[in-house]
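Before any comments, here is the structure.
All protein chains but one are shown at their positions in the complex.
Labels for the chains are A and B, by order of writing; each one numbers its residues from 1.
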Amino acid sequence: MTVTKSTVLAAGLAAALLGTGPAAAQQEPGLTPTSIKIGMFAPLSGANMAYGFDVANAAKMYYDKINKEGGIHGRKIEVVLEDDRCNANDLVAAVKKLVEQDQVFILNGGSCSAAVVAAKEYVVRNKVPLVMLNASGDGALYPPTDYIFGAFSISQYAVGGAMIDFAAKTLGAKKIAYVNHDDAYGAWNLEGAKADAEASKVDLAVESVNPTINDVTAPFLKLRAANPDALLIVTYARPAALMIKKAAEMGFNKPIILSVTGTANLSQLMQNVGGPDALKNFYFQDVLADLPGGPKIKWVYDMYKQSYPDLAAKPDHPQAYMPYGIPSAMSIVKALQAAGPNPTREKVLDAMKTLNFDSGVMAGPVVFGPSERAANKATIFIKFDGTNQTLQPGVYSSRWKFKG
Amino acid sequence: MRFLAIAVAAAVLIALPLVTTGYVVYLANLLLTFTVLCLGMHIVIGETGQFSLAHAAFYGIGIYAAGIAGTTFGTPFPVSILIGGLAASAIGFVIGMVALRMRDIYLALATFAFGEAMQWVFLNWNAVTGGPNGLRIAPARLFGLELVTDKDAYPFVVATAIAMLVLTVIVARARLGRSFRAVRESEIAAQAMGVPVRRTKVVAFGISAFFAGIAGGMFTLFSTYIHPDSLGFQTTILVLTMVVVGGLGSIGGAVGGAIAFGLISELLRQAPSFQEIAYGAILIVFMMYAPKGLFAFLADRFRGARHA
Partner (left out) sequence: MDKDLILLFLQQGIVSGMVVGSVYALLALSIVMIFKTSEVPNFAQGEIFMAAGYCALFLLVFQATPVWLAVPLTLVVAFAGAALFRRVVLTQVSRASGSPVNLVIATLGLSYVLKGLVRRTGFGDTPRSFPALVSTDGVMIGQASITRLDVAIFLTALAVMAFLFCLFAYTKVGRAMRAVGMNPKAARLMGVDLQRIHMLVWGLSAVVSAIAALLISPKILMTAEMGGIVTMAFAAAIVGGFTSLPGAVVGGFVIGIAENLVGLFISSRAIVVAPFVAIMLVLIVRPQGLFGGRVAIKKV
């Protein structure tokens, strides 16, 4: 059959008619009388899978539990999950697919801060609610928008500030060595740290290293030369272990505090640093309500084992950040419930802005407000000597304030 | 045969935004951008045989230049895109001149190092690029018209891609193209034939960088944000594989490779745990059994089948 001009025109017309069909919905997308579609995205593959794979699983299992209990106002939650590969381009593609192709009602995703910030403009322009998973995502939370909520793990500004707070108040440090990364994360937590350092009248010596660093001799030597009262490590797990090792090798005996960004797997940490000798004066920061595996949050791990028996049997599962998915999912469920039997995106967003509850999982409550979009700003500290974990009294936060 | 292919392609391009969602149009925009990147790489490696691994750096220069021009200085987007292309090609010419003495593997390694160094610059030059916080790109503007969605940007992305394709064909058919190919086959013979080898190589680098810069400009038409993580060796390798899989040395191969690989990439996203293994396996299998690229491979099969 020859492709004539008229055939193409006819095909085009037919296609145009098809295209302008029910997609232009007057009602809320992703909502039917019996279901709510939630679009989830997280790094499910690649180098940064550990930051989001099990976090998404935790959120999903919570939604399953809600469904088993009857759903929300008679609607069951339906999840569509996309892999964002922890980079900006793929995350934006995943978001666009979920919003335009799958027509979800609300977005629940983002474990990687730098990547999730890339979706900010699109989400705001298309008026889609975005509730992050465990990303700090500060770049998308300050200045606040009407649509984006996050930092269920912790705001990075809070991480830096809380570390200084603890070192200054509890350990009495006046000169603090601070090592972070040269990425967006690092910039945010350093800013928070500087705010607290100023308020506490503490001096900072800062070294910023690349996450791929192999030899930490140079940054460590420089920090030691500043004669600090404490060494604060605000890096990811591997560089953190390298620093702790190097400190032990060089006979450094001042307190070492590791931020929540580097804590992942504690028993592995001890092996990695060469044994308990390196941890004689060692503290780590946490954002969970209890020691990892402690009684207060055992229910989360039990739920995981029940929902994913095959995964739980594999080594390294559940991954360290798994519990962070719970407060995120809880927030969405609470907001959906508060929005009533005829929810709209606007109603859900209004409900989100008033949330203030204790998830039972994190050290502090989930608190949003008229201009507050970062959920958690509270941390706890634990002394760890290789075998015993001793909870330090107090909940530490940051004095950093957003200057709009 | 070729006419039919072009007609089908035109029909698809025109119909696309009418029958699909913005997501699919976004993928198309991305694919067209990568096609222009592939054409640029085709010129420097396929035509001229210079193994340059700095493509992502020129792409990045194009994105930042076009993005800053549009966002901070409010230039209309045809100007922004052109600025992107020119900024990248200026650096490309410099690299070309510096690289004159290098050959093959050394050229590859030097351009690889330059690409990585450039990514570090993007990551650390906070004042200009925003550093690790990335750069916000305002919607492209042309007098009254503002390109906000992927569908808005689409016609202009297509127009730019077609323009660059036409440019590639013109260059290939012109004397410059013949000089490129002569240098690829044998520099000494080319010199003997009166081809100004040094200048030809520098021009190849400059033009290839221009294409990458224009691709960067295209990116700013439909994107609101850029982060240096997307501008490293991974991206250069992606473009290289597209060109090699499609078929090194042919324009159709460069375009076909971009489309085929772009689709494969999106499909692989659905199978997260096997992605890397699948990607590596595809590269290996292609190199083993279809070295001239997918389209030469298929063409051989069809030709064989017809003669059987």
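Following the convention adopted for this analysis, a residue touches a chain if its C-beta (ideal position, glycine included) is under 8 Å from a C-beta of that chain, and two chains touch if they have at least 3 such contacts.
As the structure is a prediction and not an experimental result, all values here were calculated from the model.
Between the chain not shown and the residues A:N253, A:Q268 or A:S371, the one that touches is A:Q268. Touch with the chain omitted from the figure is made, among A:I36, A:V159, A:A241 or A:V300, by A:A241.
In the full complex, chain B touches the omitted chain through residues 45, 51, 98, 101-106, 108-110, 112-114, 116-117, 120, 124, 186-189, 237, 240-241, 244, 248, 273-284, 287-292. Contact between chain A and the absent chain runs through residues 46-47, 49-50, 182, 207-210, 212-215, 217-219, 221-222, 225, 237-238, 241-242, 249-251, 264-265, 268, 271-272, 274, 314-317, 319-320.
Just so we're on the same page, only the chains that are shown with their structure count from here on.
The centroid of the Cα atoms in chain A and the matching centroid in chain B are 34 Å apart. The residues of chain B lying in touch with chain A in their complex are 4, 7-8, 11, 14-15, 18-24, 26-27, 30, 123-124, 131-134, 136, 148, 150, 223-227, 229-230, 266, 269-270, 272-273, 275-276. Against chain B, in their complex, chain A makes its touches with residues 3, 8, 11-12, 15-16, 18-19, 23, 44-46, 49, 82-83, 85, 87-90, 92-94, 96-97, 99-101, 114-115, 117-118, 120-122, 125, 139, 182-187.
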